[in-house]
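All protein chains of the complex are present and in place, except for one that has been dropped.
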Amino acid sequence: MTDNLQFDGQGRLRHLLTIEGLSRQTILDILNTAESFITVGEREIKKVPLLRGKTVVNLFFESSTRTRTTFEIAAKRLSADVININPGVSSATKGETLLDTIRNLEAMHTDLFVVRHSQSGAAYLVAGHVPAHVHIINAGDGAHAHPTQGLLDVFTIRRHKGDFDKLRVAIVGDILHSRVARSQIHALAALGVPEIRVIAPKTLLPTAVESLGVRPYTDMQEGLADVDVVMMLRLQRERMHGAYIPSEQEYFNLYGLTAAKLRYAKQDAIILHPGPMNRGLEIDSAVADGPQSVILPQVTYGIAVRMAIMALIMGGAPETEPAARRRAG
Amino acid sequence: MTDNLQFDGQGRLRHLLTIEGLSRQTILDILNTAESFITVGEREIKKVPLLRGKTVVNLFFESSTRTRTTFEIAAKRLSADVININPGVSSATKGETLLDTIRNLEAMHTDLFVVRHSQSGAAYLVAGHVPAHVHIINAGDGAHAHPTQGLLDVFTIRRHKGDFDKLRVAIVGDILHSRVARSQIHALAALGVPEIRVIAPKTLLPTAVESLGVRPYTDMQEGLADVDVVMMLRLQRERMHGAYIPSEQEYFNLYGLTAAKLRYAKQDAIILHPGPMNRGLEIDSAVADGPQSVILPQVTYGIAVRMAIMALIMGGAPETEPAARRRAG
Partner (left out) sequence: MTDNLQFDGQGRLRHLLTIEGLSRQTILDILNTAESFITVGEREIKKVPLLRGKTVVNLFFESSTRTRTTFEIAAKRLSADVININPGVSSATKGETLLDTIRNLEAMHTDLFVVRHSQSGAAYLVAGHVPAHVHIINAGDGAHAHPTQGLLDVFTIRRHKGDFDKLRVAIVGDILHSRVARSQIHALAALGVPEIRVIAPKTLLPTAVESLGVRPYTDMQEGLADVDVVMMLRLQRERMHGAYIPSEQEYFNLYGLTAAKLRYAKQDAIILHPGPMNRGLEIDSAVADGPQSVILPQVTYGIAVRMAIMALIMGGAPETEPAARRRAG
């Protein structure tokens, strides 16, 4: 997977496939553009005409109403027409290939595909075959990447913690299978976070995870010690039935984020979760709904970040104000 | 369930959860506003900009394409953006709670939830947890209420019968399990209908049904005698397999509305049905499609009534003309 597939000849972002390989400045451009969209969601009329007359296709081979909804809302607030397609129940069953599906849709003069697929690399495959005027956003491909989630997470952190260069961040849960974790690590690293930790049972840590620039922990007390940000991952319940986890109860006891465990972190640490939460499994409700949680703000920011990405890759981003840019510097 | 959850501090309707507890004037305000929307459906361009830039979420935990379509059309004619979500096939399967689903959607700055759920009280539960700027319409919760149906029914009656204060109305069918019947009874009572009857086999009548202010009948001849309005209910076929009904044929013989039984009612009696109809079970086609049927006008008025409710609770209702108000008085 060549990351430069994401950029056009002039070095402008054309697709968003992964955070790996994005420069600090590119990420900051996205965050700054998202800042300018935050107010759109707070207006009486939550709509700007940036993508009027454009056709955005939500192409969700792996179904996720929640993620699809965030992209649908983001696109409609930009005034685009949105087509929702769940090919799992359509052409795929007719034996059509992924690329034939894409070629057909792009022949209809669609402008942007938001692609979610259970196989790593699917969005890359698509991006490698579309003409110059078609743009791709990866909304999750297998265990590989979920870049919009990673970007809304760092947007959330910046909103609540300001600069990145003094932060200690812990990512907790199923690091091994998580595309979210991978995108978070790339984003945090690119933004210069000096200490990124991952906390998980050994069975859920990738081998040689240190090569990603993170410090692995298998103990919550040690891993959470003095962190500024706790990023919880969703635990797929289907992992429960393998050799990964002894039992839900034991997982919760050891790795579930509770008020007691949270005390190991800094007093003003914030808690993130990509949702949907398994309350009582990876996170206790007292913490999920407590004062340190920024889980719902993440959702709000997620719309602005997705609007920013859509606007930027389609070349229609509004001018970001110098003030916002300075603040981010 | 506290009914005043429906009103804000200034006594304005904020959610529509049930007709129970609505004043006669509030109901008339809704009907009068609906009158002003009737013409929108008849225009060349069936669109008004009242809810432009608002996001309406159809949240149908219990699926109903017909009802969802009426709300979708109503919202789009008000220029809102509409998101259709059927959580039965999404986050619910991921173990997310109803309230987490709602909190997530409201964090996306959505403005109105149209909620349908198989459990009584679901829309109340939601309304009790949303911030002030989010509005809820109950599109049917278990056997409890279906207020928009009740309101479009009384709108239909007013359009065809004028004033309510001399009417004799019979509701026929599965009163016991019907949220539609409950909402109809509350609406008719609030509007001062002097005689409300319910007709059903004993097994389908609630105990102490008289406490609702209605007269129970188990015989169609007696119950339909001299009524002005016959409101048929849809019979759920799954009731057939219990102890409720001996057989479909016997039910039709005793309670199915036929031309012969209709003769017991006044000659100019009108017939309503919420749809979808079981032709040959609770109603005969000759009656359903006959000159006294107002079943299709109900559907037409249903769009206007739903537009009115959406506009009113979101504070964007157009001025209703004094003339319409006078006529309704």
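Labels for the chains are A and B, by order of writing; each one numbers its residues from 1.
Going forward, a residue touches a chain if its C-beta (ideal position, glycine included) is under 8 Å from a C-beta of that chain, and two chains touch if they have at least 3 such contacts.
Treat the numbers as computed from the prediction; the structure is a model and nothing was measured.
Participant: For the chain that's not shown, point to the residue among B:Ile45, B:Ala132 or B:Ala208 touching it.
Facilitator: B:Ile45
Participant: Out of A:Met108, A:Ala208 or A:Ala243, point to the residue that touches the absent chain in the complete complex.
Facilitator: A:Met108
Participant: Of the residues listed, A:Ile83, A:Ala225, A:Leu254 or A:Ala286, which one is in contact with the missing chain?
Facilitator: Of these options, the touching residue for the absent chain is A:Ile83.
Participant: In the complete complex, the non-displayed chain touches which residues of chain A?
Facilitator: For chain A, the residues touching the absent chain are 52-55, 81, 83, 85-87, 89-91, 94-97, 100-101, 103-105, 107-110.
Participant: Applying the definition given at the start, please give the residues of chain B touching the unseen chain.
Facilitator: 41-47, 63-66, 69-70, 72-73, 76-77, 237, 275-279, 296-297, 299-300, 302-303
In this section, only the chains that are shown with their structure count from here on.
Participant: So the centre of each chain is just the mean of its C-alpha atoms; given that, what is the distance between chain A and chain B in Å?
Facilitator: For chain A versus chain B, the centre distance works out to 41 Å.
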